[in-house]
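Notes follow the structure.
All protein chains but one are shown at their positions in the complex.
Up next, chain A:
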Amino acid sequence: MDEEVLTTLKILIIGESGVGKSSILVRFTEDNFDPDQTLTIGVDFKTKKLSVDGNTVKLAIWDTAGQERFRTLTPSYYREAQGAILVYDVTNYSTFAKLETWLSELETYSTKPNIVKMIVGNKIDKENREVNRDEAMKFARRHQTLYIEASAKTRDGVQCAFEELVHKIIQTPGLWESFALNGNVHVDNKDHPSDSSSCYCSLV
């Protein structure tokens, strides 16, 4: 239980509406699947610990909160993310075609130039496939991203997608062991004076 957490990684899940982003998130973090999920409401981000190659990391996986529908994800959503999962629906070609736009969105807003990208073809449990594996793999290779096919419904590939992504992130030097942002303040109820006697009032 006391395994040391190496670091916390911010992972984004992006892609067109309805491709199953939240389903993948929920399958991975809670091992649940709800076929009636319609639109993402109330999901912010979820965390889960994952051990890869003997290292335990904590993932904070951010959902789009529906802001992908009109392509209005805020630049702050993308900030400091070390990994991105780009999801398309293998039974809907247009969601695959849109990956190009999502990649350029990532390119525009990522603050980490070496962010690790993983393309996930979801819904492989369905029969009416429109995107074949070869084409998707070629696309992934061309854009230097990882690639996997998955089904949030049957669990296929979901765990693996996250493991592969984390594996690559940990292997990428300078991506997660960054100290540049030290000294930032998380605003909360507690006091964090940098100097215990920094208050005028404490002086007699």
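Methods note: contacts are C-beta pairs under 8 Å (C-beta built on N, C-alpha and C of every residue); 3 or more make two chains touch, one makes a residue touch a chain; residues count from 1.
Just so it is clear, contacts and distances are computed from a predicted model.
Only one chain is not pictured, and the protein name UniProt records for it, out of "Rab proteins geranylgeranyltransferase component A", "MMS19 nucleotide excision repair protein", "Tubulin" or "RNA 3'-terminal phosphate cyclase-like protein", is "Rab proteins geranylgeranyltransferase component A". For the options A:Thr47, A:Asn114, A:Asn132 or A:Gln171, the residue in contact with the chain missing from this view is A:Thr47. Residues of chain A that touch the chain left out of the display are 1-2, 5, 7-8, 10, 17-18, 20-23, 25-26, 29-32, 34, 36-49, 58, 60, 65-67, 69-72, 74-77, 79-80, 108, 111, 176-195, 197-204.
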